[in-house]
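One structure, as structure tokens, below. Some questions next.
With one protein chain removed, the remaining protein chains of the complex are shown where they sit.
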């Protein structure tokens, strides 16, 4: 009996060690790209995953950052570099372009028209859906700093947070799926 | 004794809960890109993984979709947009270009020549190998719909299926490796 009890205790220890190594029903995504097509793919995956019961985290970094700016918000007090980045990068999801076949904006306009025709949600609608479904959005602080963006000019989104790569990795390590987009 | 039996039953429950959270020996890949270099990387990884005994699923979406069209097949009855997309996008694996250094097609031609010289399989050969090895190919229905592609113009491939992101995610969640290419 004692022998068995000891074995049982060992099994329990092993089991909890293994449990710590298993991931949660979660998808973590790095949205590095700011291209319309890739961001669209990111949101289709995110909303699809959350609809399947997964917890979803999107970490927007580099070119992905400017598209989370709010078109309607203006902030002052930027230095020259910050003003340049602010002016050159897309402002909000309505301002993004296709990575290929943009053709001076014509390709992007065509794609938007097609999406409407085929009942594919626009990026603006996807973002709203993501918020309703509880997709968490992280924005990379280093990218904000490099591009001179301020929190006051970013979109209002429930569950938005500003963080570094370590915070993202903590989520990613416990996720069953990780993607770099 | 009863005490031990109860503990044993608890351990079994825990064990099967953990088992549900572990992934299969499977690799799931999203092939979003239609660039020659990236698609080549995707097939090198896919065939390499299957040679190691892994189950492999490739989900072709967006720019990845047109390269699975069959050059020899023609379909009618497309609207203007569908005809435009059909004409502008690469038709089949033989028609793809490098993402960089394409130089009006010269770079791509050089790379193809080099691959032959160095005994690296061409995309056409990779696709054949993938089929023989049992790599499963999924094609994104939303992309087909957006680009106006019809099933009749896609390649013949054993184990091809048309589906949405949910079907892919179900595979991905049970895979040890997931990649977005």
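Per-chain residue numbering starts at 1, and chain names A and B are given in the order in which the chains are listed.
Throughout what follows, a contact is a pair of C-beta atoms (placed from the backbone, for glycine too) under 8 Å apart; a residue touches a chain by one contact, two chains touch by 3 or more.
Keep in mind that what you see is a predicted model, and the values were worked out from it rather than measured.
Residue in contact with the omitted chain (choice from B:96, B:154 or B:179): B:179. The missing chain, though absent from the display, is touched by one residue of A:18, A:101, A:129 or A:160; that residue is A:18. Although one chain is not drawn, the whole complex shows that of B:49, B:89 or B:155 it is B:49 that touches it.
Looking at chain B, the residues touching the absent chain are 1, 4-5, 8, 11-12, 15, 18-19, 22-25, 27, 37-38, 41, 44-45, 48-49, 51-52, 54, 100-101, 110-111, 114-115, 118, 120, 176-181.
For chain A, the residues in touch with the chain missing from this view are 1, 4, 7-8, 11, 14-15, 18, 21-23, 30, 32, 34, 61-63, 81, 84, 88, 142, 145-146, 164-166, 169-170, 172-173, 178-180.
Please note the rule applied: only the chains that are shown with their structure count from here on.
For this pair, chain A with chain B, the centres built from the Cα atoms lie 23 Å apart.
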